[in-house]
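All protein chains of the complex are present and in place, except for one that has been dropped.
Just so it is clear, A, B and C label the chains in written order, and each chain counts residues from 1 on its own.
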Amino acid sequence: MKRFECDYTEGAHPKILDALVRTNSVQTPGYGTDKYCESARKMIRAACGNEDMDVQFLSGGTQANATLIAAALRPHQAALAAATAHIAEHETGAIEATGHKVLTLPTPDGKITAQQVKQAVESHWADPTREHTPQPGLVYVSQPTETGMIYSKHELQELYKVCKQNGLYFFIDGARLGYALAAPGNDAFLADISKTCDMFYIGGTKVGAMFGEAVCIIDETLKRDFRYHIKQRGGMLAKGRFLGLQFETLFRDGLYLEISKNAVTQALKIKRAFQSAGCDLRYNSPTNQQFPIVNTLVYNELTKKYSVNFQEQLEGDRIVIRVCTSWATKPEDADALIEDVTRICNLYKTEAGKAAQEYFS
Amino acid sequence: MKRFECDYTEGAHPKILDALVRTNSVQTPGYGTDKYCESARKMIRAACGNEDMDVQFLSGGTQANATLIAAALRPHQAALAAATAHIAEHETGAIEATGHKVLTLPTPDGKITAQQVKQAVESHWADPTREHTPQPGLVYVSQPTETGMIYSKHELQELYKVCKQNGLYFFIDGARLGYALAAPGNDAFLADISKTCDMFYIGGTKVGAMFGEAVCIIDETLKRDFRYHIKQRGGMLAKGRFLGLQFETLFRDGLYLEISKNAVTQALKIKRAFQSAGCDLRYNSPTNQQFPIVNTLVYNELTKKYSVNFQEQLEGDRIVIRVCTSWATKPEDADALIEDVTRICNLYKTEAGKAAQEYFS
Amino acid sequence: MKRFECDYTEGAHPKILDALVRTNSVQTPGYGTDKYCESARKMIRAACGNEDMDVQFLSGGTQANATLIAAALRPHQAALAAATAHIAEHETGAIEATGHKVLTLPTPDGKITAQQVKQAVESHWADPTREHTPQPGLVYVSQPTETGMIYSKHELQELYKVCKQNGLYFFIDGARLGYALAAPGNDAFLADISKTCDMFYIGGTKVGAMFGEAVCIIDETLKRDFRYHIKQRGGMLAKGRFLGLQFETLFRDGLYLEISKNAVTQALKIKRAFQSAGCDLRYNSPTNQQFPIVNTLVYNELTKKYSVNFQEQLEGDRIVIRVCTSWATKPEDADALIEDVTRICNLYKTEAGKAAQEYFS
Partner (left out) sequence: MKRFECDYTEGAHPKILDALVRTNSVQTPGYGTDKYCESARKMIRAACGNEDMDVQFLSGGTQANATLIAAALRPHQAALAAATAHIAEHETGAIEATGHKVLTLPTPDGKITAQQVKQAVESHWADPTREHTPQPGLVYVSQPTETGMIYSKHELQELYKVCKQNGLYFFIDGARLGYALAAPGNDAFLADISKTCDMFYIGGTKVGAMFGEAVCIIDETLKRDFRYHIKQRGGMLAKGRFLGLQFETLFRDGLYLEISKNAVTQALKIKRAFQSAGCDLRYNSPTNQQFPIVNTLVYNELTKKYSVNFQEQLEGDRIVIRVCTSWATKPEDADALIEDVTRICNLYKTEAGKAAQEYFS
């Protein structure tokens, strides 16, 4: 069984393991105050061209989301997000557990627009009974989105602008940020992102690290006391050095971007294979997550050899699957998948396939 | 500068790094459902002689404490703990952030007694206005305590009994459990602990792992849905395999206990050195944390070469310091510390020392 | 300006004021342990034909909702409710502030179905990644709904059944319960309701009281310790006697139902007037809230003399307004409104009206 179900099926990039082994016996102070964290902070600030950012390391995405949002909002405020947002759908109510509602906006493809935010906020403030509803306090987007899509630099700027005009924080969840940076057509690079939001994070877990997210805080108010929040929410690793070491490694010599590119390259090959085989795509993703639509026969056949995600059942015999690549995906494994996709899709498209389909249904 | 300030100044046990490197390219499913976690679960269950325990892996102690306590208590309930307990003192209000008060009991040495718990609970239920106060719902102890002390098997049994008689959960924080297991005089082994509480955890972070705590749940009600709580509180690692791998390594061939013994051996050598040099001890700890009392001159001289913790200022010129060893402490480093302790303490005890002391004060 | 904007524009029923004045100098113990509360409890239990219910008095609806839901759910659980539910829309995130997500179900008219609940719950449990989403723990409905609609006895039974089959609590918010009980066609009476849910409350604030909701708890687990929750959430009135006194008055000689009938009678007269004048209804409500659809000219003209709620802007020049009556609505005020509705609607329906409309638009 080859795994394409997510981007965390392998361990860590070998250079990270090397760094761990090399530095293992060095003594350091705890809680992210060591020299590896300090060095990683410098490298990330440099990569972002933003010397004033506070950079802190947390162990995972849900933790980073809950910690940042709880630190940013006052009790009566809510986070605005796409209905498909990770914080809305897949964190077991972690944001609500900190006391805050997630107000969702519908989208065709997982991306919200500045116009939607503007309207939601204006509609809140225009309501004479607004005190009976949570006040929007923050806009959350993920880059790339949970649907694999990317925001352009201009779109992010517009979102940031509408946030600033309305007193909201703008937060970019970059759990898979590398795969956006490496996407063809992307024009929102680290230097842009660190100028168009109040806080964002650079995902390590899904992009080559064992675990860890580098939280970058740009807003001055949010910087203050942030480490208390990390500790309170259980995100302060005693041996914080491991987080620093991993990001130091990922940001040396462009490794982060380099390994992200492999994931995107393999994903786009796979995307084209599904398209060539006549499959529609649920989202036209340029990143490492692909969402082809297949029928039950294809799905059953494919999942005998490959682990992919059942994403959504559409009307008719149409199943959206999620196929993920990662920094670790071997080109030969992608090629094998492509070959099988082509073969299986064609088989079940032919008359024989249709007959088989009718027979089994 | 040699570090004796805590038990997480080094990386991980080399066998753990070996295991990481060896298995790095293996593909596994995420979130602790992989084969390494399953194998570690089996080994821990076997070590505890308890096949029915649920074993889950979290990344850190504060996270484990908050997740377990929030999962166990209803909203109006509180945790009973020693005033020196980690959850009362050093977690930035993490328990309160989940909505629960920590009710503290005073202790001479960090250990609470079954009698104290009984009295606190009976006093609550005897109060006709009890609905105006939080209801004790859980007893929390750490083994060893934050003061380095250990509960005997009998003491744990008495605590468990009083909890069960009064409808409370009994929770043992074992962030440093190895150092209790390895302490001379200890008679509460894993098999005992897993029979005298509702939940406990086996600390990895401070005992040889990079990070990670193995949470063991004995109570049937607490087992149900526990993984939702892990996810909600941000403790579910995507690459959960790393937690499984580490505990699999620690529990193979008795490694966990073996490396714990080194810490205790070095700590007790250091303890004897302070005693021989005429220092009182704040707590008579048999584990890896030692709490000698020194004067300012000794403190200043010692901390030029060694990093130790300033723990408490007592009346008079008396400073309690915390000196920690760990699985990684080299005997030669402990010996060097001992030599310096002996020299410095003697120097500042002599007439010359007294004169110097007067001169500087 | 005559007020039809809500059902709490007047004070309290005169018999309640009489009772307050009559008993004012009597000394009682506090916090709802007085004889008036005890007597009210008995009368409510008798009215429900349920001697085992626990009855507690809280001061308002949002408080009752948050207190009950927080008492019922474990941290990882969520409340299922209609998208239009009060807890989802108009309580400033009060439920989320206790840590719980509100999972919403779409409805045409504010009423959810047992089938919807079944599907939501089964879909949760069928999801292999369900631990990443909040677990449904409770179903919330309001009777009548925020849209004025009522559940039939059978519908409530089906909802209760599906809850019990799936381990969920079933909670009925009866902030306006009197107006459902008095609705033509209603077949779910107090005796039925107290047999088809785990907890519900009988609204006082909107049905003749100064303030206060009588919370009735049927489920044994929820009864336990409920008063702690009331105190913790700020709902325990020191002079609880006032709550008891009011409900004692409302439940003597059928006053509660009698005054509810007036509200419904007046509301249905008004409903018919809007219908006769050619207005569509957003919801076909048989209770004291009516939702006619008018155009801007009618809206502007009407609101010169009457205070009504702007509820929703539909496409085209169509405004849904909410017109409320209450126990205190005077028939002559309703008649005056009806006359004006008829006049104004007719005016703006005629050719002249259309011309005027075109002119102003």
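The rule is short, and it goes like this: contacts are C-beta pairs under 8 Å (C-beta built on N, C-alpha and C of every residue); 3 or more make two chains touch, one makes a residue touch a chain.
Treat the numbers as computed from the prediction; the structure is a model and nothing was measured.
Among the residues A:3, A:86, A:229 or A:271, only A:229 touches the chain that is left out of the figure.
Of the listed residues C:110, C:134, C:174 or C:235, the one in contact with the hidden chain in the full complex is C:235. Here one chain is not drawn; of B:30, B:75, B:110 or B:292, the residue touching it is B:75. Considering the full assembly, A:76 is the residue among A:76, A:118 or A:269 that touches the omitted chain.
The chain that is not drawn here is touched, among residues B:22, B:90 or B:224, by B:90. Within the complete assembly, residues 2-3, 5-6, 8-12, 14, 17, 20-21, 23-30, 59-64, 66-67, 91-94, 97-98, 205-206, 210-211, 228, 231-239, 241-242, 307, 328 of chain C touch the chain that is not shown. In the full complex, chain A touches the hidden chain at residues 31, 70-71, 74-76, 98-99, 131-132, 134-135, 225, 227-232, 236.
In the full complex, chain B touches the hidden chain at residues 75-76, 78, 89-93, 96-102, 129, 131-134.
Criterion: only the chains that are shown with their structure count from here on.
For this structure, the chains sharing the highest number of C-beta contacts are A-B. One inter-chain figure worth recording: chain B and chain C are separated by 51 Å, centre to centre, where each centre is the mean of the chain's CA atoms.
Chain centres here are Cα averages; for chain A and chain B they lie 35 Å apart.
The mean-CA centres of chain A and chain C are about 41 angstrom from one another, to the nearest whole unit.
Annotation for chain C: residues touching 2 or more other chains are 75-76, 98-99, 131-132, 134.
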